[in-house]
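To start, I am sharing the structure in question, which I have written as structure tokens.
Every protein chain of the complex appears in place save one, which is left out.
When the chains are written out, they are named A and B in that same order, and each has its own residue count from 1.
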Amino acid sequence: MAEFRMPSLGADMVAGTLVEWLRRPGDRVRRGDIVAVVETQKGAIEIEIFQDGVIERLLVEVGTTVPVGTPLALVSGIGVGAPAAPTPPPLRPEAVVQAPAPRVPIPGPQVGRPLASPAARRIAQQFGVDLRALRGTGPGGAIVSADVEQAAKAPRRFDPAEMRRAIGAAMARSKREIPHYYLSTTIDITVAQRWMEARNAERPPPQRLLLAAPLLKAVALALRGSPELNGYHGERGFEPSPAIHIGVAIAIRGGGLMAPAIHDVDKLGVDELMAKLRDLGMRARSGGLRSSELSDSTITVTNIGERGVEAVFGIIYPPQVALVGLGKPMERPAVIEGKVLPRRTIVATLSADHRASDGHRGALFLAEMDRLLQAPEQL
Amino acid sequence: MTREEVRGLIVETLGNIAPEADASTLDPKADIRESLDIDSLDFLNFVIAVHERLRIDIPEVDYPRLFTLDGAIDYLMQKAAPPK
Partner (left out) sequence: MTAPPLPKQGPEISYREAVREAIREAILGDPRVFLMGEDVGRYGGCYAVTKGLLEEFGPERIRDTPLSESAFVGAGIGAALGGMRPIVEVMTVNFSLLALDQIVNNAATLRHMSGGQFEVPLVIRMATGAGRQLAAQHSHSLEGWYAHIPGIKVLAPATLEDARFMLGAALADPNPVLIFEHVMLYNMTGTLDGAGPVDIRSAKVRRVGRDVTLIAYGGTLFKTLIAAETLAKEGIEAEVIDLRVLRPLDTGTILASVRRTRRAVIVDEGWRSGSLSAEVSARITEGAFWDLDAPVERVCSAEVPIPYPRHLEEAALPQPPGIVAAAKATLGR
């Protein structure tokens, strides 16, 4: 028997509210199945399970806010050869916002059978509304169809103020705990830019690249030679990650930020990477991100884009140990073989954790990125 | 297509990409990337949507002509017109 726990969907998360169970006791689950939806400061996130097995019992009722790490369900029949996914070590929550003690469910088969009318049950099934999250207004407090219809119509809440508080808390902790060092270098991307433009000229818009794609790929490949920058810092100190999952910082229009992961970026082709980037951008803004995308980045890249500034020095997102900042691509004068020439350049920065690496390692990493971007066709 | 139809299509497409912003009150001369807080990923998605709706090619070198509402209308009217 194993416990399925409230995951940490980032260092800024201390508690989550269970809004929906998508699986029931007795259901067989496979690694990667989405079993629940949790409301966090980032909005509603689909939570995956990382074990094969059978859901034995649900321990937390819908509507309950519990701290990260709280067991949500018991799962049996583990050990069918599925290794636990590499997940960042859970952080000890410092303060739990709006987290009442989890209601202890009554054991036995009655668990989770709320008083609800037949119509309410039918409509709830139709719209995927969990009856246990509702307060009934019918006879004897029963949940009736109107209660379900109202719940089905209610928009999922997103509170920018809440998100701002969460970002503030995570960044304050990062600055308090992580001894940052910062490096900056100007990379000539003229070749990469031309290579991309030539490619895009032959392709219809859906197959075109943005500069972000080769840049991310270069980051991923460069990380292979600098494992000290890729992984997590937990209670046992730094643990490098064999996989390279890059969290891509995406600004939420109207305020806020999230950094969902693209998995195994070093193994993706540039076109594949571009498709994933577009997909992630859409889902980050419309909802529908998965828990693994929010919890298992091994490094973060913040790409300021064309309308931004020259350089960005980021704050590391704990428990990661590095953040790469990419400034606005600009024409700058460069001296090449004694001549001043206009070149397209970008300022790449690295914020890294001194507990895991030194500036020398960081410098080698940025230099490798530069080298890789001079041969974009090989990315 | 009439100018109004093209305008409607652009506003609708932008509305899908930046639902928080009100694309219907856009200043026709302003840079839509600034007014709607659109980044390069959003802009690519805008180009893709227009490409798929109107079945016209929009080369990357022409992107700057789409940066304002008026510019985009002029450009798309010209591209969508049947060859003479």
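Everything that follows uses one rule, which is that a residue touches a chain if its C-beta (ideal position, glycine included) is under 8 Å from a C-beta of that chain, and two chains touch if they have at least 3 such contacts.
The model shown is predicted, which means the values in this text are computed figures rather than measured ones.
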According to the contact rule at the top, which chains on display are touched by the left-out chain? A
Looking at the full complex, which residue from A:8, A:51, A:64 or A:117 touches the chain that isn't shown here? A:117
Can you tell me which of A:25, A:138, A:206 or A:234 touches the chain that was removed from the display? A:138
Name, in rising order, the residues on chain A that touch the hidden chain in the full complex. 117-122, 136-142, 144-146
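Methods note: only the chains that are shown with their structure count from here on.
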Just give me the whole-number Å value for how far the CA centre of chain A lies from that of chain B. 31
Quick one: in the complex, what on chain A touches chain B? 197, 200-201, 204-206, 208, 210-212, 251, 253-254, 277-278, 281-282, 305-307
Which residues of chain B touch chain A in the complex? 18, 20-21, 33-34, 37, 39-42, 44-45, 47-48, 51-52, 57-61
